[in-house]
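Shown next, in structure tokens, is the structure this report addresses.
What you see is the complex with one protein chain gone and the rest in place.
We call the chains A, B and C, going by the order they appear; numbering starts again at 1 in every chain.
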Amino acid sequence: MNNSLRLIGTAAVIVILASLSGLASEYMLGIGFTLFMYIALAQSWIILSGMTGYISLGHVVFFGSGAYVFVLLWGLVPVWLGVAISGLVVGIGALMIGYPVLRVRGPYFVILSFGLAELVKNLVLINEARMYMSLRPVFGAPPLAQLYIAMLVLAVVATALTYWIRRSRFGAGLRSIREDEWAAETIGVPASRLKLIAFALSGLIPAMVGAIFIMRSGIFQPGDAFNPIVSFTIVTMAIIGGSDDAAGPLLGVAFLVILQELLWANWPEIYMIILGVLLIGFVLFAPGGILGWCSKNLSRSKKNAA
Amino acid sequence: MLLEINDVSKAFGGLIALQDINFAVEDGETLGIMGANGAGKTTLFSLIAGHAKPSQGKIILAGQQIDGMRPAQISALGVARTYQIVRPFRGLSVLENVAAGALYGSHQEKSMATANQMAHEILVDVGLDDRAGQPAGSLTLAGFKRLELAKALATGPKLLLLDEVMAGLTPSEVNQAIDIIESCKQKYNYTLIVIEHVMKALMRMCERIIVIHHGEMIAVGAPDQIAQDEAVIQAYLGAEK
Amino acid sequence: MDILFSPQLLAAALITGVLYALISLGLNLIYGTMRLLNVAHGDLVMIGSYIAFMAFSLFNVGPLISMFGAAIICGGLGWLAYRSVFQNLLSNSEILARLEENSLLLFFGISVVVQNLVILFFTADRQGYEYLSAIVEIGDVRLTGARLAVLIVGSVVSIAAVLYLRFSLFGLAINALIQNRDASAIVGINVDRVQMFSLVIGFGITGLAGALISVLEPITPVMGFPYTMSAFVVIILGGLGNLWGGFLAGLLLGFLEIYGVAVTGPEWRSVLVYGIFIGILIFRPQGLLGRGRVAR
Partner (left out) sequence: MLRRLLTASLVIVGMLGLLGPSQAADPVKIGFSISKTGLFAPAGPSQLNAYLVWQKMVNDKGGLDIGGKGRRKVEFVQYDDKSDPAQAVKIYEKLITSDKVDLVMAPWGTQHHFAIAPVVERHKFPLIGNTAASVALRKVKPGYLWFTTPMMPDNLAKEMTAMLKSRGVKSVAIMYNLLQFASENIQFLKPALAKAGIKVVFEAKYPPDIKDMTGMLTKVKGKNPDAVLVHSYPGDSILYMNQAREVGINAKTQYVMVGPAIGFFRGMFKSNLDGIVTMAAWTPGLKNTTGSKEFYNAYKKMFKGHEPDYLDSVEVFVSAQILEQAIAKAGLDREKIRQAVNSMTFDTIYGKIKFNGVQNSITPAGFAQIQKGKIEVVWPKQRATSSVVDKGAWAK
């Protein structure tokens, strides 16, 4: 009963968000687009890093590679097919490089993931410069309303995927790897295989997000598409949300995106500083993220009430 | 024969940890392993469970050679082990810890609900059911030891390797632990190899005991035989001097 | 390929390598003793550069003098950061449980704040000044005075720091902390003090490096990030917390970069640097000179 109610509620919210595409102002749709984009990215990050503890500081590699595959296909295949192919190609790519990459652990993996993104960026840069294509405009992209819906779909899929994995056998395996990979293998968790699947799943959606994103920005440039700031933003949002469950990124992304919108529109000069101060405040005063802080304080108030 | 260790040696670099170990374990048997710290007991467990490869020799489980397999594969074949220095999944709840064993291991349970049910039952068996929802990191040492056992049991082992599950426990806790292990053995019907320093426990539980000294097997036999074995006494007294 | 025997190229490789070594030293110290992923490390380089620039344009004091000022100021920032934030942070069990993530986030926040404060005060405009620009000839090698100064000061400071940290009593304490936190507290090392000094020394050396760099490239608020990343690459190649290894890895990376590029072509510079880095990590996950095993 409770579950089906929740399901209906979720569906209703999604339908309302989707119908906004025809109603809301362009500016609002733009905010919605950013919101969904980072939800999709942060959820994908959670699948790998939140669940397995392999903190990726280079998630932009999937985003940028997806954008690159997409821009290569631009004009050759229908737009949405191009988006799907981008996801697929990057997902397969992740499967191929995942095994050696995921043998590296802890802080080594953190920097490795960053280095990987830089490596791919530079390879793309060389390749593009060789063709004198260091900047590719994307003319004739679908209107914002369509991109908004597409991004909503990705956000919903990513959230559902995270939600499902968190409650599945697969997720239990991943989380035991995070806690102690050695001990996880001892109780029969095939760590290498599970990590690899998580890595590929974690790359699939960001690749499609990247593809849709360059239709919004109207341009592909390796430096933008593989901008490390994107990776940092994803990590920030996911950690600020807290937890390894789907609710964390939702909260973290909503909080940061809305905050950024409020700040840059009203304090264009100093919003980055305020943002930075808030980040610091979070680590110091709510290290469990929004979700951790909520559950701690809510349970405390419940106790006080009782 | 459930397990056969044939001429197994293990060297780390130049350091020989185990040399020419030979023994076999029968179905349903309880085998004890004793020896001083650093004698190579835990290394032997690591070899059986697949965390290290023997430098030489073969390990055969129910007719199948398992040395060289990944730990996860060996676990799926029904070998479970616990760690002397406990390795709980601290961030997960006690129930999730145990359920993870049921989901993988040799059970490979596909349903989360069933796995949770199995985990709960095992928690009752080891007396941790009242802590099921707590994060594993919050347990006491005795609690950790029980959790180690519960996780191992949940994988559905044919062969259970217990590595000093009683170290650091008080005498009454040791008694409780022995009771739990014995009753679980009856219930879940596995073959048991125990490493233990607590002699009383070994004497009470085991049908046979192997003594390892400086990486070599120096004695094997029934507990009372071992207690009177010249080599063992010498090794132990020698070690204590 | 007789270019490979050019002493000029050797000097270039030495300069690049020494800079890498110098900049990564502080990061290594801080990661080693406190397990903090300081992604604001490069911003200290930036601060050092601005200090040198200000000293030069306001008081006409060159970087070879102002670098000490930069070291002191940045060291002071380290002290401030420790007393105000990290002391508490490192005693909060909830944060310690996920220290690497949390410190990453924390320093990212600090980096954002610092960069934007600098933008606010100085604008993002590039700055630069002329200093020791005359060419000095040593045998067949011709270097601008500034680059020669970087080479000399950089080598002296980094070698001295490594030796000090290896052989002094305090250095031994730091090393003990790097090897094993819990044990070093038990054997009577004042962990709190060692951590504070690591932060002060780490920040100070990096600020000094920043002052040196101010003569080599345009000074901007965003100049630090590439240094953060190359410093991470270096300390990971050298083995986290291994100061001597980090020094050698810095030199090695400098040589790989300069000679690799001379052989393959400059377009491959970054591919080479990151490719080698990734390759080494995959085949030798504990770093080139790392001790101990990463896998448990």
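Just so it is clear, contacts are C-beta pairs under 8 Å (C-beta built on N, C-alpha and C of every residue); 3 or more make two chains touch, one makes a residue touch a chain.
Here the structure is a predicted model, which means the values were calculated and not measured.
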{"item": "Among shown chains, those touching the left-out chain", "value": "A, C"}
{"item": "Candidates A:7, A:129, A:160 or A:298 - the one touching the absent chain", "value": "A:129"}
{"item": "Residue among C:65, C:80 or C:135 that touches the chain left out of view", "value": "C:135"}
{"item": "Contacting the left-out chain in the complete assembly, out of C:9, C:97 or C:282", "value": "C:9"}
{"item": "Positions on chain C contacted by the hidden chain, ascending", "value": "3, 6, 8-9, 11-12, 15-16, 115-116, 119, 123-130, 133-135, 142-144, 146-147, 216-218, 220-222, 226, 257-259, 261-262, 265-267, 269-271"}
{"item": "Missing-partner contacts on chain A, residue numbers", "value": "25-27, 30-31, 34, 122, 125-126, 128-129, 132, 134-137, 139, 141, 213, 216-219, 221, 223-224, 227, 229, 264-265, 268, 271-272"}
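Rule of thumb we're sticking to: only the chains that are shown with their structure count from here on.
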{"item": "Longest centre-to-centre distance from chain C, chain (CA-based)", "value": "B"}
{"item": "Middle chain, criterion being Cα centroid separation", "value": "A"}
{"item": "Chain pair with more C-beta contacts, A-C versus A-B", "value": "A-C"}
{"item": "Chain B and chain C, separation of their C-alpha mean positions in angstrom", "value": "47"}
{"item": "Inter-chain centre distance, chain A versus chain B - centres from mean C-alpha coordinates, in Å", "value": "42"}
{"item": "Residues of chain A whose C-beta touches two or more other chains", "value": "182"}
{"item": "Chain B to chain A touching residues, read off their complex", "value": "49, 51, 70-73, 75-76, 80-81, 83, 87-92, 96-97, 99-101, 103-106, 108-110, 112, 115, 151-152, 154-155"}
{"item": "Chain C - residues contacting chain A, complex", "value": "31, 37, 39, 85, 88-89, 92, 94-95, 98, 100-106, 108-113, 115-117, 120, 225, 229, 232-233, 236, 240, 267-268, 270-271, 274-275, 277-278, 281-282, 285-287, 294-296"}
{"item": "Residues on chain A engaged by chain C in the complex (per definition of touch)", "value": "55, 57, 100-101, 103-108, 110-112, 114-116, 118-119, 122-123, 126, 129, 181-182, 228, 232, 235-236, 239-240, 269-270, 272-273, 275-280, 282-284, 287-288"}
